[in-house]
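Only a part of the assembly is drawn; its chains keep their places, and the rest are absent.
Chain IDs A and B follow the sequence of writing; residue 1 opens each chain.
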Amino acid sequence: MPGSPFHGGKMEFRSDMTVELIKQSADDADVASSARVSTLGGAARVQESSTTGLINFLMRDRHGSPFEHATFTFYVECPVFVAREFFRHRAGWSYNEESGRYKELAPVFYVPADDRPLRQVGKPGAYQFELGTYKQYMTVSGDLRRISREAYETYKRLLDLEVAREVSRMVLPVNIYTSFYATCNARSLMHFLSLRTYDETSKFPSFPQREIEMVAEKMEDHLHFQMPQTWLAFQNNGRVAP
Amino acid sequence: MPGSPFHGGKMEFRSDMTVELIKQSADDADVASSARVSTLGGAARVQESSTTGLINFLMRDRHGSPFEHATFTFYVECPVFVAREFFRHRAGWSYNEESGRYKELAPVFYVPADDRPLRQVGKPGAYQFELGTYKQYMTVSGDLRRISREAYETYKRLLDLEVAREVSRMVLPVNIYTSFYATCNARSLMHFLSLRTYDETSKFPSFPQREIEMVAEKMEDHLHFQMPQTWLAFQNNGRVAP
């Protein structure tokens, strides 16, 4: 299947997420320069060395707009059930996703790794998770592989029968991988991180599904690397998006 | 399963979409009243009888903001692959969707009706569709039922094993039904309609997947009924959202 980035026609099972930084126009000085338009006027570029206090002040007092001038474009590979959660984020996010109408989907499916907790305990709104038993893990893994395989074989058979891609794909389970471009800014990214990571130091703790948290953690690494002062201020002020 | 709107524990296959108007605050006078703030000032309510020309002018010249003060809240039931397309609409749309993390999903699955075209002809970007053969139809229908059933039985078995809902649901195919509230305004609704219906009189024809068009058509009926002058102006001006 030439042109497809994934596979050579045979089933592939993955337990990880891909987050690649395609490009960025994002550094701490963007935040400081735009904030200083408010107080000084003019387009003078701010030196990064003098911005720590300003950025911390903006984060603490929730002046969010200066963080919107720093942009990131990511390429993501994740299962459909993760993409479904991801695309709920509307403000400050742009997407282009692989289409099951325009291309044949590759046989790449998610199975949880053996350190992925499988049991939910606690009450709605604040579930906790615990590791699964050996039996649970073997069953989940076996069932996902079996259903994925059967569904994909059915998908291929329908395509061979010349049924349209957009119809044939209806049999595919939500653990199939999809891929997309996502462009955001530092503010919308921090909003995403505040909801899609769990951190007990957060002022407003969130309880994301582990798989989207795996994506979020990789994005957070990029924020940390590109905008270290912004990331630190986010961390030190309770992980609340400004 | 008390409290669930769908089913009594046994498999259900549907070929239709549910669109229910939960509430609206939307009539043609909203458009005219807000437009007249621009030209007259003041909060005087406009009489509906005198608004046809104004609404047509606003539509033709693409003054979109007066259409944003008329709001609709819909309840929708559709397959996951339709919801995936739906949730791409960000501006002027608010959503709350049934969660596979917080509730057990009901065994309701989509199969195409026998008048749903199955064959794609033409080239990318402007596909046309033709009816399927008897063999194609029987295969699609049979395969979807078979995979849906197997996947759902697996889902239930995993739940019985006390695997978390958010993990167990990974086996479910994208033809399973989901449900959501969607609130929009007349402008964002027309934008949705312009992209998710096919009409050869459109200035910019779109080629939506048939299933989301079925949802869109039902929404368009509500627009037509609540805001007849707006709908007519939309239709007469090439179905371009203002």
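The definition used in the following text is that contacts are C-beta pairs under 8 Å (C-beta built on N, C-alpha and C of every residue); 3 or more make two chains touch, one makes a residue touch a chain.
Just so you know, these numbers come straight off a predicted model, no measurement behind them.
Wait, 2 copies are placed, so what's the full copy count for the complex?
Assembly-level count of identical protein chains is 4.
We take it that only the chains that are shown with their structure count from here on.
When the Cα trace of chain A is superposed on that of chain B, what is the rotation angle, expressed as a multiple of 5 degrees?
To bring chain A onto chain B, one rotates by 180 degrees.
Where on chain A is chain B touching in the complex?
79-81, 83-84, 87-88, 90-91, 93, 95, 100-102, 110, 112, 116-120, 124, 127, 129, 132, 135-136, 139-140, 143-144, 146-147, 150-151, 154, 157-158, 161-175, 209
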